[in-house]
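All protein chains but one are shown in place.
Chains here go by letter, A, B, C and D, matching the order in which they are written, and residues are numbered from 1 within each.
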Amino acid sequence: MYANLVYKRRSVNPGPPSYTLWMEIKPFRKLLRRVYRPGTAPGTLPTPTGPPRPTRLRLTRFDAEALLEVDLLTPEGIDQCNEGRLTWLDVEGQDIATIEAVGRHIGVHPLALEDVVNLGQRPKVDDYDECLFIVLDRVRLDAEALSVETEQISIVLQDDLLVTFCESGNEIFEPVRVRLRSGKGRIRTSGTDYVAYALIDSVVDHYFPVLDTIDDQIAQLEDGIDESPSSADRVALHRIRRNLILLRRSVWPLREMVARLQHSESELIQESTTVFLRDVADHLALIADMIEAYREMVSGLMELHLSAISNRMNEVMKVLTIIATIFIPLSFIAGVYGMNFDTQASRFNMPELSWTWGYPAALGLMALVAVGLLAYFKKRRWI
Amino acid sequence: MYANLVYKRRSVNPGPPSYTLWMEIKPFRKLLRRVYRPGTAPGTLPTPTGPPRPTRLRLTRFDAEALLEVDLLTPEGIDQCNEGRLTWLDVEGQDIATIEAVGRHIGVHPLALEDVVNLGQRPKVDDYDECLFIVLDRVRLDAEALSVETEQISIVLQDDLLVTFCESGNEIFEPVRVRLRSGKGRIRTSGTDYVAYALIDSVVDHYFPVLDTIDDQIAQLEDGIDESPSSADRVALHRIRRNLILLRRSVWPLREMVARLQHSESELIQESTTVFLRDVADHLALIADMIEAYREMVSGLMELHLSAISNRMNEVMKVLTIIATIFIPLSFIAGVYGMNFDTQASRFNMPELSWTWGYPAALGLMALVAVGLLAYFKKRRWI
Amino acid sequence: MYANLVYKRRSVNPGPPSYTLWMEIKPFRKLLRRVYRPGTAPGTLPTPTGPPRPTRLRLTRFDAEALLEVDLLTPEGIDQCNEGRLTWLDVEGQDIATIEAVGRHIGVHPLALEDVVNLGQRPKVDDYDECLFIVLDRVRLDAEALSVETEQISIVLQDDLLVTFCESGNEIFEPVRVRLRSGKGRIRTSGTDYVAYALIDSVVDHYFPVLDTIDDQIAQLEDGIDESPSSADRVALHRIRRNLILLRRSVWPLREMVARLQHSESELIQESTTVFLRDVADHLALIADMIEAYREMVSGLMELHLSAISNRMNEVMKVLTIIATIFIPLSFIAGVYGMNFDTQASRFNMPELSWTWGYPAALGLMALVAVGLLAYFKKRRWI
Amino acid sequence: MYANLVYKRRSVNPGPPSYTLWMEIKPFRKLLRRVYRPGTAPGTLPTPTGPPRPTRLRLTRFDAEALLEVDLLTPEGIDQCNEGRLTWLDVEGQDIATIEAVGRHIGVHPLALEDVVNLGQRPKVDDYDECLFIVLDRVRLDAEALSVETEQISIVLQDDLLVTFCESGNEIFEPVRVRLRSGKGRIRTSGTDYVAYALIDSVVDHYFPVLDTIDDQIAQLEDGIDESPSSADRVALHRIRRNLILLRRSVWPLREMVARLQHSESELIQESTTVFLRDVADHLALIADMIEAYREMVSGLMELHLSAISNRMNEVMKVLTIIATIFIPLSFIAGVYGMNFDTQASRFNMPELSWTWGYPAALGLMALVAVGLLAYFKKRRWI
Partner (left out) sequence: MYANLVYKRRSVNPGPPSYTLWMEIKPFRKLLRRVYRPGTAPGTLPTPTGPPRPTRLRLTRFDAEALLEVDLLTPEGIDQCNEGRLTWLDVEGQDIATIEAVGRHIGVHPLALEDVVNLGQRPKVDDYDECLFIVLDRVRLDAEALSVETEQISIVLQDDLLVTFCESGNEIFEPVRVRLRSGKGRIRTSGTDYVAYALIDSVVDHYFPVLDTIDDQIAQLEDGIDESPSSADRVALHRIRRNLILLRRSVWPLREMVARLQHSESELIQESTTVFLRDVADHLALIADMIEAYREMVSGLMELHLSAISNRMNEVMKVLTIIATIFIPLSFIAGVYGMNFDTQASRFNMPELSWTWGYPAALGLMALVAVGLLAYFKKRRWI
């Protein structure tokens, strides 16, 4: 397929590590992650099948003074820790039995729990009075920077308890952990809603490297697309467009979600956190602006690509026309004097063949025709 | 026509049963299902013509303790059952006389009854104080997964009575029946509005398998479209686009309908049901997002297809150009030395023909021209 | 031009009468019906020119008990009838003097009267306290089902009086007359607003046959467009698109108008009529949905048509390439052995010509080249 | 360039005077009329440069009884007239000093005055408590009906005083003057807001002839575009599209402006004038509808044009293919029998040349090939 197309980071925008993209033979993945089985009762979790998948329960208890980080075996372990006023339980992995146990222990609405388990939800915030249930997507480019991959993150926010569910072990919460450990800033003193904000902020900021790579790819395509339009450009544009569709599908509901959180009347969101959510909303507005700008760029580049291909063909055509139209009449003349009419039989039969200057005259005629046609093409500006 | 194009389920996304799509010669169906006869009085039902069509009246009476399922012969049978507090009457089939009798018996507004009979309505909810009248569409792909087919479902929701009208015997209510029979969950204790929600939820969840198939078809097209663009791709894209238009026409008003139900001020919708309707609304938002994403994908693929065809032509063109433009001058040279000028008649007449190295020189000239042209094409990067 | 293109009703959708469409040489009509003469005082009617145009004043007086239908000579005749409580005056035709007389007699605001006379208004409802002034468009396909034609209908609704102005004798009010005469339903007992509703409903329902024909035309084009794209398809698509633009221009303001009527605070619209207006609004929503769906279909078909044409060219091209590129080298070989180098003059001059197996060898070389090229084309999948 | 393309008014729509459009070599004008010099203090008028430009101050004083029309030399002249209660001062021309004097005399806010002088404003209404400041555009097609030209008109509406500023002597106010002189209708009795309405109405109605011409041009293009697509069509479509962009840029803010005027809470707009402004709003809605419809038409025509060109090429291509592919094999056969293999040297060397029926057989073979290819093309429906 479109193997071995090297995408080098452009030197114009020097960035941390230079990377290389390979467009290899790789089938496209489906857009739809989840198919609801029609007719199941609401709040029903799928029956776990196969061996239990590895799931890690990372408990963090903290307040201004203390911080405890342990891995739990069962959710009941939450209550056995006395240190710290605030609790953050991070459930990494998708073992349904464990998730159900966690949900039962902390008292999550069945509909919310169903959404935790059924991955591929739309980002949203649901207000169940006693808790806020937040769903959002983290995005990542795969190893070759070809496809956007999304992973669902669910957050349950209660008064002193914050539970997060990730599809897999998730490095994007790491910076928040580091800040919690360092104890600097307000993160250990402001409540669980601020920690939730910090997590959302981290997820949102992870959109930027993805946009940056796409920006790089677009800039690279932009430079060469008119001069040497190739099939690979077209496929690359399609991949970028596809990724933008995926990003857009995550970002739009995310904006809605953050706006709803910002103007939420729930008591779980403190007034002081709102100003920080506004900051997240600003970032999302910037991301949304960029996605729209890239979509337009990609449309424009596709048009440019099509136009460049047409133009290319035009030039190939012109050369063919010129060479063919010059030599076809010349060949005709040569053909005429290659006819075998019997000059003996009649004085009208090709007397030119026996003229003294016959051959030079024929060559001259050919030269004349060639020059005439060239002049005509010159005049019509085809050369 | 476009016969025998096999669409195999892609192995990348392993799904329950492997299926095969055949694009056969099959005319497109009309989009508009119903033409109103202008000028009929509102609430007028069409006069039944032809033999009565088979219609089944499935009565279900239930409450927390009891459940009765019987088939009625006439709608009057409703009142003869004493078991159960809540009643669900499911009218399967389109016999106008029966529908009219049902409508008269339970007291449905004539305008609503007209909409039950005149299939092809737009999904909506009408509030007639004493009852809510809900119209929605179920969708299904036909056997070859080529066309989306819609069937109208009408729901009349009264205090203790729920009447549903389906075009035909409808398997999509089956899961709800199963849940009613099992008696688990809140379905038998929550009122008719919850049952109505369960039915709507089941109808909405049946959109997902349709989207899943479309997703498959798109992914399949995506993989091959640039390398080997075929006429069948184009028709398949058109079919998908058509299906998306049909789905969209059903989903948009459906979202509006569910939103209106969710924020309805009618006393027929209990507060506790609203949270479940929010869940349906989330699913519909996801469906709508997917449809938009697919529409963009299809547009992009169509563009890619057009571009790939152009590109194809370009390459064919190039080969023609190269072969033709190389041999045309060579043929001309051969033509010149095929002329019959009488070398005897004059020393200017083609003396080359009698040169010792004449023939090798001519062949050499030809080789030179050929190599020169090849070098020129190489330089212009056409080879 | 595009003469004699037969459009037959498709047998898939059996409809009342089979009809045939001929795409004949027929210039397109203008979109703009009316040019306002700038600077005339508001409410000024144009001076009647030419002989008076035939105008019919059809008076209907009715209540639950009685119904009187007479043709009036002058509008003053309204007051001379005593039968019936409610009055409907239908003015068919465009004689300005008569319309002015009617307007003066019943007391219509000059601006409204100006809009009655100046055809080509946008559908709207104006509330002049003492009366409601409604403008709407009826649509019709012309005889060959090629162009949508609109006709303006103006309605003045007062307390007990309803006056309608039509451009010409109008069969679309006939069903309402029939219902009035039959006296069934609520039409004779509900007030003039209900009659106005009935008229609007009849006008709206006349959009459906037009959509149905367009649906037929699209389905017919859809079937053949990819296989045999013709110039006539293109023009037919353009005509359909044009008709959809015209329909849309009528339907959008019509929806707005009906919505405004539905939520009007005017006392002239009774509460009980509102539910019927909701029914009209539903029909209009369906019509608007269909128009949008058709517009998308037409766009998609145009794209398909363009793509099919490109593809067509591609195939023609390929055949040319194959035949030309095979024979051009062969002809060159034949040309070489047609050169007249003097084999006598030198042993280097075309010794092949005298070889025993010369001719078969030459033919063999040709066959080899031909087979080689065919194999190359096969490999590149051009055959 | 595209000289001498005659656009004749179509006979289908008989209009007042027959006119003729010439598409001549004419550069396109810029879209942006005004470049703000950044950093100037608000309300600063540009320093007048060059000789004073001719500016006419036309004063009209009137009430129900009297009307006085004089030309003033200086704005102070306003106060010297005693006749009439209401005053309309029309400033025709762009002499900055005069405009400044007028502004100072009647007390206009510096920002408003700046907008009067800096032409190219966006239509708007500004409410400065003591006065309303209205900006609108008049449009006109230039002499050859090729480009839309806009001229700014500013209106200052005070209690008893109306001041209008036009770029040049303006015939579009003439009908209002005539109505003022005749004294018919309510124009002399209703206040300055009604006169302002009359002026706005006149400006708006001048959009219709422009639309009418564009409609004519579109209809004319529509008739010929598929049959004989020419370069001139393309340029004409571009000109029309350009004009529609210009019109749209004027009409959209104009609608907004009139709507704001209509719902203004300013005491300067009487209740009775509002109904007339609604009439203007209706006209603008119609204009906006038409512009959108034309834009779609032009898009559709451009697509049709592109498609027609493709199709054209297709047909040219087909003829080339057919002629070339028939004669290329024939020429090859002739070439073979033109080879000079020495029939004496070997019995394998072209024995056909000496056969009795050799020549007829060769001709027959050629005929066979030709007929075969024709049959093949016929079968593939290329002929």
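We adopt the following convention: contacts are C-beta pairs under 8 Å (C-beta built on N, C-alpha and C of every residue); 3 or more make two chains touch, one makes a residue touch a chain.
Nothing here was measured: the structure is a model prediction, and the numbers come from that model.
Remark: the omitted chain is touched by one listed residue; of A:Cys81, A:Ala285 or A:Leu374 this is A:Ala285.
If you put the missing chain back, the residues of subunit A touching it would be 10, 12-13, 172, 174-176, 178-179, 184-185, 187, 198, 201-202, 205-206, 208-209, 211-212, 215-216, 218-219, 222-223, 226-227, 275-276, 278-279, 282-283, 285-286, 289-290, 293-294, 296-297, 300-301, 303-304, 306-308, 310-311, 313-314, 317-318, 320-321, 324-325, 328-329, 331-332, 335-336, 338-342, 345-346, 348-350, 381-382. The missing chain lies against subunit D, touching residues 1, 27-32, 34-43, 109, 111, 115, 120-122, 124, 126, 128, 228, 231, 234-235, 238, 241-242, 245-246, 249, 253, 302, 305-306, 309-310, 312-313, 316-317, 319-320, 323-324, 327-328, 330-331, 334-335, 337-340, 343, 350, 352-360, 362-363.
Keep in mind that, in the parts below, only the chains that are shown with their structure count from here on.
Following the contact convention of this document, C is the list of chains adjacent to both subunit B and subunit D. Matching CA atoms, the turn from subunit A to subunit D amounts to 145°, rounded to the nearest 5. At the subunit A-subunit B interface, residue numbers used by both copies make up under half of all numbers present, so the two copies contact each other through mostly different positions. Work out the mean CA point of subunit B and of subunit C, and you get 25 Å between them.
One inter-chain figure worth recording: subunit A and subunit C are separated by 41 Å, centre to centre, where each centre is the mean of the chain's CA atoms. Within subunit C, the positions touching two or more other chains are listed as 306, 310, 313, 317, 320, 324, 328, 331, 335, 338-340, 350.
Viewed as a contact network, the protein chains form an open path, each link joining two chains that touch. Across the assembly, chains come into contact as A-B, B-C, C-D.
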